[in-house]
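A single protein chain has been omitted; all remaining protein chains appear in their positions.
Chain IDs A, B and C follow the sequence of writing; residue 1 opens each chain.
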Amino acid sequence: MTENTLKDKDGFETMYLNMGPQHPSTHGVLRLGLVLDGEVIIKAEPDIGYLHRGMEKLAESRTYQANIAMSDRFDYVTSMNNNFVTALAVEKLLGVEIPKRAQYLRILMAELNRVVNHILFFGFFAMDLGATTALIFGFREREEALELFESVCGARLTYNYFRVGGVSRDLPAGFIEKAGNFVKMMRSRLKDYDDLVTGNVIFQDRSVGIGRISKEDVLAYSLSGPVMRASGIKYDIRKDDTYSVYREFDFEVPVRENGDCFDRYMMRMLELREALKIIEQVLIKLEPGEILAKVPKIIKPPAGEAYVRTESPKGELALYLVSDGTANPYRLHLRAPSFINLQILQKILTGVKVADVIAILGSIDITLGEVDR
Amino acid sequence: MDAQKYLNEIKGRFPGTADAAPERIKDGVPALLCPAPFLFEIVKYLKAEGFNYLMDLCATDYRDSLEVIYHFCALETNVKLTVKVRLDREKPELASITPLYPGADWQEREAFDLLGINFPGHPDLKNLLLPCGWEGHPLRKDYSRKPDQYD
Amino acid sequence: MNISYGLENIWTWLITLIDRLFCRAGLPYIFAYTLEKIIFGVALLVFISISVLFLIWLERKVSAHMQSRLGPMHVGGWHGWAQTIADMVKLLFKEDIIPAKADKWVHRIAPIVVFVPSLMAFLVIPFEKNLIGQDLNAGILLIFAFSSLAVLAIIMGGWASNNKYTLLGGIRSAAQMVSYEIPLVLSVLSVIMLVGSLKLNDIVEAQQGWHWFAFTQPLAFMLYIIAATAEVNRTPFDLPEAESEIVSGYNTEYSGLKYGFFMLSEFTNMLIVALVAATVFMGGWQGPKWLPLPGIIWLLLKTYLIVFVLMWFRWTFPRLRVDRLMDFGWKVLIPLAFVNIFLTGLFMVVFK
Partner (left out) sequence: MGILLDEAPYILENFPGGGIVITSADWFINWSRANSLWPLTFGLACCAFEMISANMSKYDLDRFGVFPRPTPRQADLIFVAGTLTKKMAPRLKKLYDQMGEPKYVISMGSCSNTGGPFYDSYAVVKGVDKVIPVDVYVAGCPPRPENLIEGIKKLQEKIKKDTIKNNGRAKIFK
């Protein structure tokens, strides 16, 4: 983008503001090139790739199991969901049957991670709008969830919990009570969240009607997940293109109509409640049993391709996996929801204020690890 | 499978596509091996037929050729369809579908960046992930990295 | 001796002593007067520095406790009391960077300009009846006049840094502070109408015996608190330094002690608006008769109550957007302030 060719509507020179890669609220190392007329944006151009680690290339030199460990780092907020999609894709190629308990454990972890992601979204979104305390509240609850993860797999962030054919460890003693308590605590804290943020006049002023995405744009730009559902399209892969054993659980797919920042925020808050519901159901349904199917030590799926879609907290997380019969994948491509959702920025940032850029970016909920891979 | 109907329809309309690809993706999602010149027209047809959601666009290097894979989905009916295009490895060129699906923008740029596929018709085809002036296309199988100042 | 005016008596005693000594030495009164003012000024500076260091520490502790954290705990022993001292000493010995393309002199002067008017405003605040730098006839006007100067420094800093974030911060600040100055003055105007004097001591004495203007003029008090929050650039009106939007706003390019000055001045300003609120709306140095504490203690208690409220705001609210902020100032606060003045006038005409 050339700086001086763009003029504002009165023909005056515009200002080029380079936001990022180091900026307190670009959620990592995103760079936004903004052409400003005062505080109004004339043109916005996201520039990504500052965290491009070449993971798709690296995957080709790792075994399938190592790729599950690698997938933790795709979107480091929703590691369990990344594990999930990777394991599912390999299993699809292998054609193994997963034990019931492992299926439940997977869903338990994936939904817990959805809760963690949405708590973090709450915190960062409120932080982007200037409410610092909300972020710290969010992290406080996240720590409780991380304790659960830690007791299961020993890690706080990069879990590497899933195995091809199941999960790596069974639940430790007392986990079920702890998780039950967590759900109860989360329910009561959600009320605090609503008191502190959702009902706040300034917060609503900053988010209602801001960054509206129409239904048509959602489809044209292939947006997915909460961003899609906030614009009135009721489509959840867990329901509409179901995978694993999500069929057995009873949960709603919340949907909102306006497609503005506030609706995207509300979507997450509603989904968080649904995720808690699923967790509760899993905890009841869990029965003792195998947690790992019989799979060979060295996994060599037959040559073929698999495309697996899952509903990650950020949107449609899909994996395209090509095997050539060796121990390493021939090609691994991640359909990263953040990456594709981020494209809409170019369209909807035009004409908004600098402050709204942050709100809109926050409401889309991206992780740069996944955008750049 | 519903999508098979569309495949047959396409084969009838576009004679060059008669040799559909074998069904390699499991779950019975049919794949259409489409000759490169027809791609834009076929995708246009698919969009008109209700495949309103482009799930994914990616490319693979099969050593002898490059393959671009489009995953479409019709959200209302939940019918999925895969379109594959084989490209010449030396001079890969394929019409951009960004005018039809703006969401393909960055995915095509990514393929351009990492695999060197040219998409005529793309509004702003340039580096996406790699730094400006990067040489080579890392996702190609024969890519070898030259040592730089950070090694 | 009435114990409740302890500090004041010491000060009167000191003044008398100096006057006598100079008189005996045969020097003109102007020298004694100058010396007294210098002593007062130095004492004031010490008081301000300590208060501000304390305020910064307090802000961190208050915010921490609101966020279920602890805040500074280790530096200096008890609850990290020495934290701000360590920060300031570090800033003092930190490299002072002037960006290559900055307007060097303006960049250098801005931190000083920001500090001077904040200090000047302290001169007319009555800490006790006679414990006052200069009980000017137009005391309250002087405070507002000086506090409006702060915006100049912020624009200077924002412009001179030659950085787009600082420029945005400076311009935001100019718009914001100039517009919120108006409701600020208008809200106090209704009090001035009731008192009939611009002298701060008169305003304080008019509130004798719990007739606080906070009770009789609640709307004016609310308007004042809101406008004052905006005036000192604190959340929800902290647009000039909105961290999540424009990095650190006007002080993005300042480092070392110069940044320290900006930080100190922010808290000095907060102290001033709280002192003025305590003086104009909450009875100033007067306390209840049954608890004879020195007036300065009462004043500080009230001040810190306001300060705490300001901090509470900061750690609770999100931030307003620029255009909504201006809307709020011009379309809500100013009309309300005028309505309040009108009602006050009506009230005075009817009941006099």
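We take it that a contact is a pair of C-beta atoms (placed from the backbone, for glycine too) under 8 Å apart; a residue touches a chain by one contact, two chains touch by 3 or more.
Just so it is clear, the model here is predicted, and its values are computed rather than measured.
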Touched by the hidden chain, restricted to displayed chains: A, B, C
Per the touch definition above, residue among C:Q67, C:Q286 or C:T303 touching the missing chain: C:Q67
Contacts of chain A with the absent chain, listed as residue ranges: 21-24, 28-29, 49-55, 57-58, 61, 69-70, 72-73, 76-77, 135-136, 139-140, 142-143, 156-158, 368-369, 372
Contact footprint on chain C, counting only the chain that is left out: 60, 64, 67-75, 80, 82-83, 85-90, 92-97, 243, 247-248, 251-256, 259
Chain B residues that touch the omitted chain in the full complex: 129-131, 138, 143, 145, 148, 150-151
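Basically, only the chains that are shown with their structure count from here on.
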Chain closest to the middle, measuring from C-alpha centroids that were averaged per chain: A
Gap in Å, rounded to a whole number, between the CA centres of chain C and chain B: 63
Chain A and chain B, separation of their C-alpha mean positions in angstrom: 25
Distance from chain C to chain A - Cα centre to Cα centre, in angstrom: 45
Per-residue overlap in chain A, given as positions that touch at least 2 other chains: none
Residues on chain A engaged by chain C in the complex (per definition of touch): 15-18, 23-25, 39, 126-133, 136-137, 140, 196-197, 200, 202-203, 205-206, 353-358
Residue ranges of chain B touching chain A (in the complex, touch as defined): 24-27, 29, 52-56, 58, 60-61, 69, 71, 75, 78, 82, 101-107, 114, 127-131, 138-139, 143
List of chain A residues in touch with chain B within their complex: 48-49, 52, 54, 56-57, 92-93, 219-223, 233, 235, 240-241, 304-307, 309, 316, 318, 320, 322, 330-331, 333, 335, 339-340, 342-343, 347, 372-373
